[in-house]
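For this view, one protein chain was removed and the others were kept in their places.
On to subunit A.
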Amino acid sequence: MDKIILGRYLPGDSIIYRLDPRGKFLLTFYFVGIVFLANNVASYAFLLAFVLFAVYLSKINFGFFIKGLRPIFWLILFTVALQLFFTPSNHPLWHWGILTFSKEGMVIAGYIFIRFVLIIFISTLLTLTTTPIEISDSIESILKPLKKINFPVTQVALMLSIALRFVPLLVDETTKIMDAQRARGVDFGEGVLIKRIKSFVPILIPLFVSSFSIAYDLAIAMESRGYKDGEGRSKYRVLSWDKRDNLMVLFMAVVTIILLFLRSY
């Protein structure tokens, strides 16, 4: 479980940490969008420089970002290989059956690879520097207009934040159950895939049972503390949009303009 970096928060302090989570959240999505505008060496190099600069500003060890790539390493390898051997070309360097290896293929594979790196790095940056609760607060704030059409924004946000809060508890619970089953002689690491999946059944059932009992207890505790339906509640945590957040938006606008310029160049 420790290996998964994407989606994990790393306590720390830097300008990136202090930015308003709503801004970070929206601009991360925006950036993932404009990555697809890049179409030549200059524009990709520019976006890469931008991401590396943001990583530098965050003061987070670069190793965490590399680790962020690990869970999807095989997906990246597969996609890159696909581009490398299946990009049609009039001047193939090497040809064998349906496989074609060409300069164009190499360039496209390179672009795809950079694209993966850009998207993973920027989203890792968001999750490493933003607590889950800040993310769910942002979602609540962004979705607020939907209240007009009676969408239960506050309830959904609370649900999301509780769900996020219970992930570590359920991970603990899973470990406990696995240890208990191991003590009864269940082996999780061995055998063919089917056998391994089968050995997870005795984990899933107790896990479901204990999740339900936790959820029941929590609902009771929330109600006893006066939680009714999310209406008429005040908020302890507030998000504040500062000058630096305006600057970040402005900075992103400049990045977009430069990108558009490099693209047509």
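As a convention for this text, a residue touches a chain if its C-beta (ideal position, glycine included) is under 8 Å from a C-beta of that chain, and two chains touch if they have at least 3 such contacts; residues count from 1.
Please note the rule applied: contacts and distances are computed from a predicted model.
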From "Xylose transport system permease protein XylH", "Biotin synthase", "Cobalt transporter ATP-binding subunit" or "Sarcosine oxidase subunit alpha", the UniProt protein name for the chain not displayed is "Cobalt transporter ATP-binding subunit"
Contact partner of the left-out chain, one of A:149, A:194 or A:238: A:238
Please identify which residue in A:53, A:227, A:241 or A:261 touches the non-displayed chain. A:227
Among the options A:93, A:169 or A:247, the absent chain makes contact with A:169
What residues on subunit A make contact with the chain left out of this view? 131-133, 161-162, 164-165, 168-169, 213-214, 217-218, 220-228, 232-238
